[in-house]
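Sending over a structure as structure tokens; questions will come in a sec.
Note that this complex is displayed minus one protein chain, with the remaining chains in position.
And now, chain A:
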Amino acid sequence: MSTVFVDKVKKAVESNDLDGKVKNSVYKTNQLNLWYGDNHALKNIDLDIIENEVTSIIGPSGCGKSTYIKTLNRMIELVPGVKTSGEINYRGRNIFDKDYGVEELRTKVGMVFQKPNPFPKSIYENVAYGPKIHGIRDKKILNEIVEKSLRGAAIWDEVKDRLNQNAYGLSGGQQQRLCIARCLAIEPDVILMDEPTSALDPISTLKVEELVQELKENYSIIIVTHNMQQAARISDKTAFFLNGEVVEFDVTDKIFSNPKDKRTEDYITGRFG
């Protein structure tokens, strides 16, 4: 066996990727701690999020999973009294660095929320809004972005004939995919999803899940979900949070078939408490 091959295999094993392609980390969290006033909400979090993968974050209410995901785009800073220590390196740079502009971060890191939150504007304007803010005025380019984003969010065929209608006329599932399209329009690197299907019916949920699978080809996705079957279905890695700590972080297949930690097993098998 050649040493090159052996090195490649070693590297693949180290980066937890055995299909031969060495993937990079998009986020490296080192010893992250976060307090809401006196409440120690995140404790010594170390997580390595790999690019072009879907990473699920699961855990009971109040375990810190939403706090963590909101820290990744520094949305958490909007909450008064929040204090952090440790590092979150996004593509090798600590997002807490003083000279790191939050706008710069958020153009790279899009977010989709629990409840679809389209703007009270037309479908077209919802998607074109971000690119316009970034200075794109050319109608032809905007048209292209809108179509590409709506196609990317698997909703183009459903809305292409009514782009000028108000987004509020869409169903909940369509609105959520529109929000995903709006997120794609600024060409992010990472998409954060905070319980993106919890307000959707089962069919819309499956559509969003399928979409997530397609999107990971081009984006890195981090999804907070209460639906454990969803985490099992769509994610490559799963992190189990409990009381502000990461109890277990591993390949999803392992977490849902044979988790290492008893607490993870108790949670996923529904025996918590």
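The definition used in the following text is that a residue touches a chain if its C-beta (ideal position, glycine included) is under 8 Å from a C-beta of that chain, and two chains touch if they have at least 3 such contacts; residues count from 1.
One rule holds for everything that comes next: contacts and distances are computed from a predicted model.
Undergrad: I notice the complex is incomplete. Of the names "Phosphate-specific transport system accessory protein PhoU", "Heterodisulfide reductase subunit A", "RNA polymerase sigma24 factor" or "ABC transporter ATP-binding protein", which is the UniProt protein name for the chain that's not shown?
TA: In UniProt, the chain excluded from the picture bears the name "Phosphate-specific transport system accessory protein PhoU".
Undergrad: For the full complex, which residue in A:Asn39, A:Ser85, A:Asn143 or A:Ser257 touches the chain that was left out?
TA: A:Ser257
Undergrad: From the list A:Leu42, A:Leu170, A:Val212 or A:Ile268, which touches the chain that is not on show?
TA: Touches the omitted chain: A:Ile268.
Undergrad: Would you mind spotting which of A:Ile180, A:Met193, A:Met228 or A:Val246 touches the chain that isn't drawn?
TA: A:Met228
Undergrad: Could you pull out which residues of chain A are in touch with the chain that's been left out?
TA: Listed in rising order, the touching residues are 228-229, 232, 256-259, 265, 268-273.
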